[in-house]
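Excluded from the complex is one protein chain; the other protein chains are retained at their positions.
Up next, subunit A:
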């Protein structure tokens, strides 16, 4: 039933939407970040975080505080909240939330395969995976030696199977192939997610469209820039671009033919949003990197999702904003613990 979600949305999803909006109020504000950036030690950071919604999330840590424990605890908190949403969700919100986890699953699979390629023990790799994307067979990924085997043996009964159709090949898993696999997976994932949101229609589609379009375009830009100087051919490159973005089809075509960063920038200039993003990037120290500029734009889009009611976009936006918040806190903590204060303000404030 597309559209008119306001009439029946609250029957199934009202509680969770209220909850997520409440949780959103707990996201750190820029005033909090200013205070955090003033901290001298990690203990100070912890003390300040206690005055926010995080409360006593570090209270039971015995032993000295490290950045990785903070990171882990932050993720655990997000995970608890997300699981609560997921466990209380009805269809189609449940599927929507599953979709949110798929991107983390893809990242985890790739991380594990790459790690195995470099002869790292699985016990060392597993904790590095994002907890949102963990699944039962995840750790078995390392036994596969080529994509087909990976698919047939392990991923066939995970939700990722649907995205895997394009990457079946007998090629050995080397770095290049893994990267191609990741991008193909991501491409099918984004397109599937986009289609799913369109099928929901109404406000959900309206809100999710720009977010996913941006996500797709960002990937296209990044694939292009990263592929310079590798043996990836232009045709192959074009096959990796997700086709649900604003760049599709002309922009993607132009990107496929780009040879250096300047040409990419020229492509971006055709699109007002991306023009602004690329213009904000500087190469000197203290200036934003392209990655940060993209993150900033993403935060902006996600914050907009909260302006409308009766749609699923808030859940996606909340997870992404919270993830950004984790990144910010970890960045600040990292700067503090390494006594590298000059860059401490390079976080991306959310509200």
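Definition applied: contacts are C-beta pairs under 8 Å (C-beta built on N, C-alpha and C of every residue); 3 or more make two chains touch, one makes a residue touch a chain; residues count from 1.
Methods note: contacts and distances are computed from a predicted model.
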One chain of this complex is not shown here; going by its UniProt record, which of these names is it: "Carbonic anhydrase", "Autophagy-related protein 101", "TATA-box-binding protein" or "V-type proton ATPase subunit a"? "V-type proton ATPase subunit a"
In the complete assembly, which of A:124, A:157 or A:235 touches the absent chain? A:157
Absent-chain contact - pick from A:53, A:139 or A:198: A:139
The listed residue (A:27, A:79 or A:122) that touches the chain absent from the view is A:122
In the complete complex, which positions of subunit A touch the hidden chain? 35, 38-40, 43-44, 47-48, 51, 59-62, 122, 136-137, 139-140, 142-143, 149, 152-154, 156-157
